[in-house]
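Once you've had a glance at the structure underneath, I'll fire off some questions.
For this depiction, one protein chain was excluded, whereas all remaining protein chains were kept in their positions.
Going in written order, the chains are labelled A, B and C, and every chain counts its residues from 1.
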Amino acid sequence: MIQLRYFASLRESLGIGDEQIELPEDVHDLPGLTRWLQGRDATWASALANKRLHTAINQEIVKPDATVTDGDEIAWFPPVTGG
Amino acid sequence: MIQLRYFASLRESLGIGDEQIELPEDVHDLPGLTRWLQGRDATWASALANKRLHTAINQEIVKPDATVTDGDEIAWFPPVTGG
Amino acid sequence: MIRVQTEDFDPGAEIEQLRHRNKGQAGAVVSFIGLVRDLNAGDTVTQMTLEHYPGMTEKALSGIELEANDRWELTASIIIHRVGPLVPDDNIVFVAVASQHRQQAFRACEFMIDTLKTNAPFWKQETLPDSTRWVEPAET
Partner (left out) sequence: MIRVQTEDFDPGAEIEQLRHRNKGQAGAVVSFIGLVRDLNAGDTVTQMTLEHYPGMTEKALSGIELEANDRWELTASIIIHRVGPLVPDDNIVFVAVASQHRQQAFRACEFMIDTLKTNAPFWKQETLPDSTRWVEPAET
């Protein structure tokens, strides 16, 4: 299982904040996982196509080509605006 | 009359914080006034010879060659160390 | 020390605690408070909601504090960030540091708030009179 999390405007676009799914068999990295999620429907395809999204794995910011492993917590979110 | 003020370590060296004197007849500027005060005795000569002293006339920092006028308030003091 | 909380904080009380953590050693305390403004990008803001990523937020803030303490000689430091609904003039964030030297205190405090603004997972949603919108990162 992997834990997926979506925040802020992305969460609103997708209509979901978090979910648990089985790691798809042919997915080994972030680009693969993102493509797999985009395959769900047009909303997902469009929302995750946003080049400004950041990604964290296990609560650390990662590069776009990071490896994904079973048990990971993976989060997508727009640029942060705190403080 | 002119008002003279001395602060901090200079005040301690001179043993006086302020005094009022008649503006000496031949004194027209700060170097003249300082020389006149240094003429009092060795303590004054030595204390006012300190090149690090600053001078204010009427509560504004002035250059070493500033003009002195009857009615002025003239202050000598070491570098400031507040804050 | 870091805290993420919905309730308000008291800058005076926080400064008081910070300065006493290393009594007599600190010569300088610098603090920053970020407040909700009633106007942003020309529009009246009636409310603001702060969303965050629980867990990652605490890691990010701790990392920022640790890096500041590595880079500057601090005797104490604190970051407090609020989440949830806020209104104009409310406190959002508090960063304070104590140091022997004021330059170090200013540099460290500004570093912490600057880094927080670009690296910590918080998102602001503004409520305008007729709509809501997510705040875009400031160009500063």
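Operating definition for what follows: a contact is a pair of C-beta atoms (placed from the backbone, for glycine too) under 8 Å apart; a residue touches a chain by one contact, two chains touch by 3 or more.
Everything quoted here is computed from the prediction, not taken from an experiment.
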| item | value |
| --- | --- |
| Chains in view touching the one left out | B, C |
| Which of C:Ile2, C:Val30, C:Ala60 or C:Ile79 contacts the chain that the document leaves out | C:Val30 |
| Selected residue (touches chain absent from view) among C:Glu7, C:Asp70 or C:Asp89 | C:Asp89 |
| Touching residues on subunit C - with respect to the absent chain | 10-13, 15-16, 19-20, 23-39, 88-89, 100-103, 105-106, 109-110, 113, 140 |
| Touching residues on subunit B - with respect to the absent chain | 5, 7-9, 11, 56, 59-61, 75, 77-83 |
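By definition in this document, only the chains that are shown with their structure count from here on.
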| item | value |
| --- | --- |
| Where subunit A and subunit B are represented by their mean Cα positions, the distance between them in whole Å | 74 |
| Distance from the mean Cα position of subunit C to that of subunit A, given in whole angstrom | 27 |
| Subunit B and subunit C, separation of their C-alpha mean positions in angstrom | 49 |
